[in-house]
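What follows is part of the complex, with its chains left where they were.
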Amino acid sequence: MLKVGVIGTGMIGRDHIRRMTRVLAGVAVTAVTDVDVEAAKNVADRLPGTVVHGSGEELIADPGVDAVAICSWGPTHEQYVLAAIAAGKQVFCEKPLATTEEACRRIVQAEVAHGRRLVQVGYMRRYDAAYRALKAVVSSGTIGTPLMMHCAHRNPSVPAYYEKESAITDTAVHEIDMVRWLFGEEVTAVQVLVPKKSRNGDTLQDPLFFLLELAGGALIDVEISVNIRYGYDIRGEVIGENGTAALGDLSPVTVRSDGTLAVPIPTDWRQRFLQAYDVEIQEWIDSIAAGGPPLGPSAWDGYAAAVVSDAGVTALRTGQRVEVSLMPRPALYEVVS
Amino acid sequence: MLKVGVIGTGMIGRDHIRRMTRVLAGVAVTAVTDVDVEAAKNVADRLPGTVVHGSGEELIADPGVDAVAICSWGPTHEQYVLAAIAAGKQVFCEKPLATTEEACRRIVQAEVAHGRRLVQVGYMRRYDAAYRALKAVVSSGTIGTPLMMHCAHRNPSVPAYYEKESAITDTAVHEIDMVRWLFGEEVTAVQVLVPKKSRNGDTLQDPLFFLLELAGGALIDVEISVNIRYGYDIRGEVIGENGTAALGDLSPVTVRSDGTLAVPIPTDWRQRFLQAYDVEIQEWIDSIAAGGPPLGPSAWDGYAAAVVSDAGVTALRTGQRVEVSLMPRPALYEVVS
Amino acid sequence: MLKVGVIGTGMIGRDHIRRMTRVLAGVAVTAVTDVDVEAAKNVADRLPGTVVHGSGEELIADPGVDAVAICSWGPTHEQYVLAAIAAGKQVFCEKPLATTEEACRRIVQAEVAHGRRLVQVGYMRRYDAAYRALKAVVSSGTIGTPLMMHCAHRNPSVPAYYEKESAITDTAVHEIDMVRWLFGEEVTAVQVLVPKKSRNGDTLQDPLFFLLELAGGALIDVEISVNIRYGYDIRGEVIGENGTAALGDLSPVTVRSDGTLAVPIPTDWRQRFLQAYDVEIQEWIDSIAAGGPPLGPSAWDGYAAAVVSDAGVTALRTGQRVEVSLMPRPALYEVVS
């Protein structure tokens, strides 16, 4: 039974606690903490045997905590990840790994100095059954060498605090990690094109068309439409030399009524990716219980996503193509995925 | 943590043990037994803290066992279910509930005498996301009152021990339970029609066309093709007054290659229903941990399936339409589902 | 330029005249007649060089008429077809060939006596691109020997004069011809099952479930739902030994809006089969212009459809399985299709 301490009991923290206590096997939540101590206590009250700590550092130091899950506010990620590495404890950090390229770099360097992988970052698309099936088809050679990928990331609406750059940093960052994993290559340059603006987004520039060039030459395009009303729709089609492979519609049911054959589309990311979160955390638990290393997105992946995301923001601001420059990849992170 | 004892460590028993120890939350397998004691010991050796018992009765009596899962050979189900009821313990019994109508009736009567529901039977289609979505659409009224349902149950091949009547007792029995649950009505008559015979089945009569009449008048047809080679394919379309609703293709991926747009089809029931088993057992655990009753298929459902299945076998043997006669439903089982 | 005379200028007659004058090649409508002479005159007034005749017999005798199209009321078909055969002129007769089995038999006998094929009957499904693609797949052997076929014939609603037996004689008669053509076998027995009644049909028994047995043993089921509101939907899936083949959705467009991915469904048979009518008449023109014989449904096909349809009506009235008995097939009609 892996004993996990959770830092941050906001929405995502509580969801992971629910998952680890009511859905997954081989795990117990033995400690929690939050900047709002009362919130942490409320959560712990419903979990027999769960301790509340006054700080993340204290939780990390708790000998009753085998591994740490960081679900706190982004700007706090760096300090907790570094503390977990210092303590030699496995740590699952929700995305982003850290909020600046420099912070991500410091984490990578700390983990390299430590000498073995302790960090996994919460990019959950790699655990989605459809993306995994897509990667399997691409890897099978059925469509030949992949040359392009067309993606769409569509949200029905976004909250008021969503800013122009959120389209890259919060939305397309999922595609950034996904294409690095699916193609097994780094991103080398990005560009953002600006289509006609939807009135649904008020003053927000929406949609955007995000272009990524990969090290091997493949070109990725991502339509980012975050106020498209009709549903939460994540699409992807890989173009190979001899064919294409695409995410399916995943339709549990089809309905013939009122003059149409209709397939329901999720309205919410939870519906679409709920199971991916379950698989993500179960596989993290299993890999750690087996002595590690974690098999999911590494600190390097978190760092690379941060650098590409920064380049995307620059591209959006300037309208220019922006090249991506990564530090040399340490031997600890041999492959992209 | 619910402490479950498992009777029977054959294929399905080991699979449920794997599920309860490595996939699901809130459960521990504290005891096992099998007619082959060595087999049970081999399983227990890999599970810390799991006791091996010499008999199912002994396992049921173990105070370290809160609830029992019966995964042994069908003819033994009755005795273990009755023993669990006698012990006042919750019991999950793999299908069939028992191998004769009389045995099922005795179980129903024992549970009624006990006064509260302790028995759940392993019909897992009710836990499949697609069937649940289908039931939700039907219940929503979108297609109007349901009048008919077209089903197909297709296996790529069946093992050598599969007999003529297995098409009803092993294969269509899933549809028998499913339509009772989906329509919320009992089956009142059945008929089996015999199409041209596939050479893939050698001397076996395959396919069959199984017709079920429900209490409210709805007519269900089930194509049973158990040697159709191309895949394991379970289909269903409910015909309502104003529209229809069907199981979707559940395609995680689509591939364009060699002149076709192709969606993969499972080749095996495990691929198709793996998650349904997980949900089935997790919901059983959760309902029992919450003090019960179990919310899944009841002893009554197991009894009704047995009676309809017997009628189906008679219909297959005689070529006649056969009416189904159930005993009065005890108040303990208020609704079909 | 084939000179065609049209008997009957009601809806279907005018539609074929439009087709022959404005859509198809190699044909001119040189003469028309109708029981309502004014109606025929109105039609002819808009067609330069088209003569109006006082009777069908007069039209058939017109030396300016190479071939005859019969679009009049069903009870008049026999006399005009027989007259055309007597005149040695090719004749296209809208379905039904005649309204009784005996009348159809007399036509077959007259054509056999004449010694070469002059009659084509208007079963247009054989000309539909989707049915043709389905037949091509079945013939290719991809799915193995066909064993069953599931069909659905769905109308949004039917007019007030539609009677209980119309479901067989007007609706399912299309499937009767289609399966004979698709399987290349005669129907040997039929049965009609009665599901729960839709309230949309008021006192009409709707839907029905029509079962047909073919000479080779294949079993065909046809759901007939004529008040299902959502659209005009014709479906068919052939079950082979190794796979299945089905009519596609023929969707020109798909729309993602309001939480669904939707494919439009026709609301009307004209939308669905408009092109099939065009192809039917063009191929009839081309085969006749090439010296004949017509390649479409023969007098024998018209006769067989009538006999099976009569058996269907008996099955509907009695609730019994009814065997179909055809006279020996004359050598003139070597194959079913």
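Observations
Each chain carries a letter (A, B and C) given by its place in the written order, and its residues are counted from 1.
Going forward, contacts are C-beta pairs under 8 Å (C-beta built on N, C-alpha and C of every residue); 3 or more make two chains touch, one makes a residue touch a chain.
In this text the structure is predicted, and so the values were computed from the model without any measurement.
Complete-complex copy count for the single protein sequence, taken from this structure file and not limited to the 3 chains in place, is 4.
Definition applied: only the chains that are shown with their structure count from here on.
Both subunit A and subunit C derive from one sequence, and where they touch, over half of the residue numbers involved are common to the two copies. Rounded to the nearest 5, the angle that brings the Cα atoms of subunit A onto subunit B is 180°. Subunit B and subunit C have Cα centroids separated by 45 Å.
Centre-to-centre separation of subunit A and subunit B, using mean CA positions: 37 Å.
Subunit A and subunit C have CA centres that are 58 Å apart. Annotation for subunit B: residues 242-244 touch two or more other chains. Interface of subunit B with subunit C (complex): residues 144-148, 150, 152, 193-200, 207, 209, 211, 214, 216-219, 221, 223, 225, 227-230, 239-244. Those residues of subunit A that touch subunit B in the shared complex are 20-26, 129-130, 132-134, 136-137, 142-143, 242-258, 263-264, 282, 286. The residues of subunit A lying in touch with subunit C in their complex are 229-231, 233, 249, 251, 255-265, 267.
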